[in-house]
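Just one protein chain is left out here, and the rest sit where they should.
Just so it is clear, A and B label the chains in written order, and each chain counts residues from 1 on its own.
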Amino acid sequence: MCVLLAVAAMVSMTCGRRSAGVPPSNDLLIIGYDREPDTLNRFSTHILEDIQSCISEGLTTTDEQMQVVPLLAAEVPTLQNGGVQIRADGGMDVTWKLRPGVTWHDGTPLTSADVKFTVDAINGPNYNPESTDGFDRIRSVDTPDPLTAIVHYREVYAPFDIQFIRGVLPKHVLDGRDIDHAQDYNRNPLGTGPYRLAEWRAGEYILLERVPHYWRGDEYPRIRRLLFKFIANTNTRINQLANGEVHLVALVPWDKYGDIAGLRSILVHKTPGNAYEHVTLNERQFPPFADVRVRRALLHALDRERYTKTILDGLAPVAHGPIQPASWAYTDHVTRYRFDPVRARLLLEEAGWTLGANGIRQRDGRPLAFTLITQAGYAIRENVAQAIERQLRDVGVDVRVELHDGTAISAIWFEGRFDAMLHWWQMPSDPELTTFFAADRTPPAGRNINYFKDDELTRVLYASDRTVDRAERLRLLHRAQAMVADAVPELPLYTVTRLDAVPKTLQHFKGNPTNTGVFWNVHEWDIR
Amino acid sequence: MRLPALVLASLVGAAFAAPAIVRYPPDHLDLDARRQPPSAAHWFGTDDLGRDVVARVLYGARVSLGVGLLSAAVAGISGTGIGGVAGYAGGALDAVLMRGTDAMLAVPRLPLLMIAASILQPTVGVLVVLIGLAGWMETARVLRAEFMTLRTRGFVESARAAGAGHARLVMVHLLPNAAHALIVSVTLAVARGILLESALSFFGVGVRPPQASWGNMLYQAQSSLTTEPWLAVAPGLFILITTWSVNLVGDGLSRSRSSQP
Partner (left out) sequence: MCTFLGKRTLQTIPLLFVISAVVFLLIHAAPGGPLAIYLSNPNVRPEDIERLRRALGLDRPLWQQYWSWLAAFTRGDWGYSFSDGRLVASRILERVPASLELVGTSILVALALTLPVGIVAGVQRGRWFDRITTSAAVAGISLPAFWFGLLLQIVFASALGWLPSSGRTSPGMALSGAGTMGGVTDHVRHLLLPVTVLGVVQAAAWSRYLRASMIETLAQPFVLAAHARGLPMRDVVMRHALRHAIGSVLAIVMVDAALLVSGAVMTESVFAWPGLGSLFTEALARRDYSVLMALLMLTSTAIVVFNVAADALHAIVDPRIAR
């Protein structure tokens, strides 16, 4: 009883009727974040680049137009400016010129030795980075002077310009150390960016503070402190936004759009994303998908226009292929499949699937029935899955929806143990399609989990990877998109739109469609 | 006691007769009539996909009542068996049974259920068995504690002295006097079973969409609590009515028993 009384006394003492939070200002911006990072070492993780990118900068980054722009590099190397040279032996050399006058937060100058150290550390035995993609094709790095690093590739590698997008490792801190367990760096990295770590309270928040002398000039960054609060539960996160307890939430789930669109102090940025929701059809696991007529029929049976207008609240346009309008390689000269259940039934009949007594089609006594897996916990996705289930049943196809948690889903697709899967790929800024559609890139060698085999497409895709000539690459990628649209290896549904809720008083927020995240230009942000 | 029993019976009846009662199939989509407030056509409104909430609540009753009532029965029977024997026999048998119960208790319930359900594929039958198996340990511990207290009471000792056999001692003297704890435990198990199924839906291993259960309806409704409250009201109300009537039936049972000499 005394406890209750004490609690009641506390309440009456402390609870005036007041707003729960402080308004955003150039002194403090509070960001509601869905999870806590495991490490701030950008080479050890691919998730949560936001906090990391405020501290550690890459040689290049991608801007809101998905263009690769220089950051710590003085310019992006190209064939035209002589930064890229194709060697006679089929390899290539990329010359990176570093921006002069950049120092690490401890005052040590950033040099080409750091670039060389990064490559050696990633390819060396003392470190287990998450990915060695691209680094594995580097033979050596030369450092003719402190601001020049020449990277020698064994073969032509088209996405060379984002090779160092995650930054470089400071040689003077990490040289000769076991980087996996260098917790002083991994928990509080030395960077060159506008912010450094001030405090990390496990399970609660990370606080970043501005560095006194940022290389862009002492007036940057304008916001003194950034506070990232970890709030895993979506409803709670949105509640905090509505109450003013947090000021900014990046990547708001769509089913929350209605809740935040009406908030007075909040602006919802919609960025057409570089990701597309689609249904993967696993031909190896469910052989009827190998028939192009069946795949086309399935796509004709889905009223995707209606999904985007209703379930998706008009936030996501219909997608027609793997490359989205935000990308420089996009083309809309591809076959489109309208909602046409009559045509769908006709195609299925043609393919030999006739209606059985129970309303389900069959051929040779086997039903056209498969399982559609998708990730649990996403209301929109569960709704889309149920709409698909319903519409395919209308044309005589039986679908069983199965939900799994994210980790299970990853393992299941990697092992190819599913019939069909509703999901999206977050595509990198480079429009490479090889890993998704080339015949030899089925897991574990790639992400062709349709187990789709088309020799001509495979040839075109590899050719597009092995050229650094933009125009030629564009031509090949357009060709590939048209071939994918014809063959329908998977059912594209809609382009994912990023929703970011930011304070109306925040200036210079630009958004970003790639996995670079929206904090890439945080130094410019200004609250007035 | 009559009224709550009647309510409970009609809930079960409605679940069985759902196809005859509802005007729409529970998986009938109408994307142009999403999230409609309650009306003459849809008494409890429509959900995110334009499905009739009445239909889903009644079909969902099959899953939720099934899971709730049957898992309570599993808890009651296995809990009484194990807890009763342990509390009555004492000694080595008690030690073995209770360490086994402790072991089951000590393996955390939710992950156990999640993993088991993801391996076995969650049909209604699987869920009933799993949730029932995961929920008898409290009952066993409560029953054992009760039996241990009762064993030392004068009337039990005199009955034993008078030559009553084990079966007679347990059935006539111990069990009826421990019934109050058993009844509370089993009543609570009904609500707990229904809510546990909701937690499983949260992790994606509950009943599969488009099948409905009160638990997954409630879970899905939380995101629109402020905008479409009716989606939460319907399943919430039915869970409340179920718990309420089960509680009163239980209370009535123990009252009618204790009024006998």
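Basically, a contact is a pair of C-beta atoms (placed from the backbone, for glycine too) under 8 Å apart; a residue touches a chain by one contact, two chains touch by 3 or more.
Everything quoted here is computed from the prediction, not taken from an experiment.
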Full-complex contact with the absent chain, from B:L3, B:A17, B:M171 or B:L240: B:L240
Contact set of chain B toward the excluded chain (per top definition): 90, 95, 98-99, 102-103, 105-112, 114-115, 118-119, 137-138, 141-146, 148-149, 151-155, 177, 180-181, 183-185, 187-188, 191-192, 195, 198-199, 202, 215, 218-219, 222, 225-226, 232, 236, 239-240, 242-244, 247, 251, 254, 258
Chain A, residues in touch with the chain not shown (by the definition above): 1-4, 7, 10-11, 13-15, 17-22, 28, 30, 35-36, 38-39, 44, 46-47, 128-134, 136, 180-181, 183, 186-187, 201-205, 207, 225, 227, 229-233, 235-236, 239-240, 242-243, 245, 404-414, 425-428, 435, 443-445, 447
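Basically, only the chains that are shown with their structure count from here on.
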Inter-chain centre distance, chain A versus chain B - centres from mean C-alpha coordinates, in Å: 43
Parts of chain B lying in touch with chain A, wherever the complex brings them together: 27, 29, 31-32, 34, 48-49, 118, 121, 202-205, 208-210, 220, 222-227
Contacting residues of chain A [partner chain B, same complex]: 234-235, 255-256, 258-259, 306-307, 310-311, 375-377, 379, 382-383, 385-387, 389-390, 400-405, 408
